[in-house]
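Before any comments, here is the structure.
All protein chains of the complex are present and in place, except for one that has been dropped.
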Amino acid sequence: MRLGLLPLSPINLDHVGHYVHWGVIQISVANLLLILLMVVIFAAAILLPFPGTRRRK
Amino acid sequence: MTSLPALPGDAPAAQEEAGGWTGWVRRRALRSFPPDQLLPDKQPIYVASWIYVFGVATIAAFIVTLASGGVLALRGPAWWHGSSVGHFVNSLHLWSVELFMAFMVIHLWGKFFMAAWRGKRALTWITGAVSFLASIGTAFTGYLTQQNLASQWVSTQAKDGLNSVGIGAYFNVLDFGQMLMWHIVLLPLGVGILVVAHVLLVRRHGVVPPFPPKETQDRAATVDDGSVQA
Partner (left out) sequence: MTAATTRAHRREADPAAQPWAGPKRPYDLVKEFVVALVVVSILTVILAALFSSPDDKQLTLAQWAKAAPNDFVATAATELDGTSGSATYGAPYTHDKSAAQKIGPLAPQNWPGVTIPIDAAQDFVVRPLQGAAVSPDLQVALKQWTSGSADQQQNWAAAYDTALAAVPDTDPAKIAAGDYGPVPVMMTQLLALAQSGGLDGALLAQGRFYQTDYTKPLLFLADGTYLEDLARAQHLGGDQWGMMNETGNYPGQAWLWLYTFWYQVKPFSTSGNADALVWSVMALLSLVFVLVPFIPGIRSIPKLIPIHRLIWRNYYRDVEGRSA
């Protein structure tokens, strides 16, 4: 790995990337996790109750 | 609408034209954006979901990107390669962009499924969509100007796409100086103007109301099928 300045981070992402292969699709684990996280956040945003919404009696 | 008090002898028309260009701009601005519409402290009852925070979250991420970019600019484009502080600021810049794009796409998903262009709000959708595309261009010029192996690869690959349609003849991705100026001057300005226009349009038209409730849909022929009324 050719690095400029080694990042002093607890989680070192600077090694060979992991990839998922599915047919013609090749996606990095990082990108896949990011996209899945976005979908989860979208679902949560819609489903979680928002403060100030009073339930009808 | 505010207007100057009538002076004795003033014709009614003269009051409307008082204040010259400045007066005209002031009257137009106040007519389009009355203060309690520009900064309301209430929203319609249906604005009650976490999906509504992703627009402001996107803007917040944009501000963090601008600020971290500003700090990078203080010491110049090569600083972050040799300084751990500079590298940290670069990391702030990268992750604020990842958050910016993620929040913007979630905001887009929400707005799409709300058909938020209804009720003469097509321009709100259009400014948002163009902001999205302009943001991609801004991020692209950022990758080009990192001055590392990624920049060398991205630029020599991207040139083929742009050259194939004639754009590369004027927008030379191998020209670091040109790309840096697009990245730090022209594109952020463009995105900023689009975002301001987008937000002002939301304030002007209000947050899009829900589709009509079920009983009114059954009863009346609806025009609210997701189309835009010209």
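As written, the chains take the letters A and B, and residue 1 is the first residue of each chain.
Note that a contact is a pair of C-beta atoms (placed from the backbone, for glycine too) under 8 Å apart; a residue touches a chain by one contact, two chains touch by 3 or more.
Quick caveat, the model's predicted, so the values are computed rather than measured.
Checked against the full complex, the candidates B:Leu30, B:Val71, B:Ala122 or B:Leu200 give a single residue touching the omitted chain, namely B:Ala122. Within the entire complex, the positions of subunit B that touch the omitted partner chain are 39-49, 51, 53, 56-57, 59-61, 63-64, 68, 80-81, 87-88, 90-96, 98-99, 101, 105, 110, 112-115, 117-122, 125-126, 129-130, 132-133, 136, 139, 143, 146-153, 155-157, 160-166, 168-170, 172, 174-178, 180, 205-206, 208-215, 223-229. For subunit A, the residues touching the absent chain in the complete assembly are 1-5, 7-19, 24-31, 33-35, 46-47, 52-53, 56.
Operating definition for what follows: only the chains that are shown with their structure count from here on.
As a whole-number value, the distance joining the C-alpha centres of subunit A and subunit B reads 24 Å. By the touch criterion given at the top, residues 48-51, 53-54, 81-84, 87, 91, 98, 102, 105-106, 109-110, 148-149 of subunit B touch subunit A in their complex.
Residues of subunit A touching subunit B in their complex: 2, 4-5, 7-9, 34, 37-38, 41-42, 44-46, 48, 50, 52-53.
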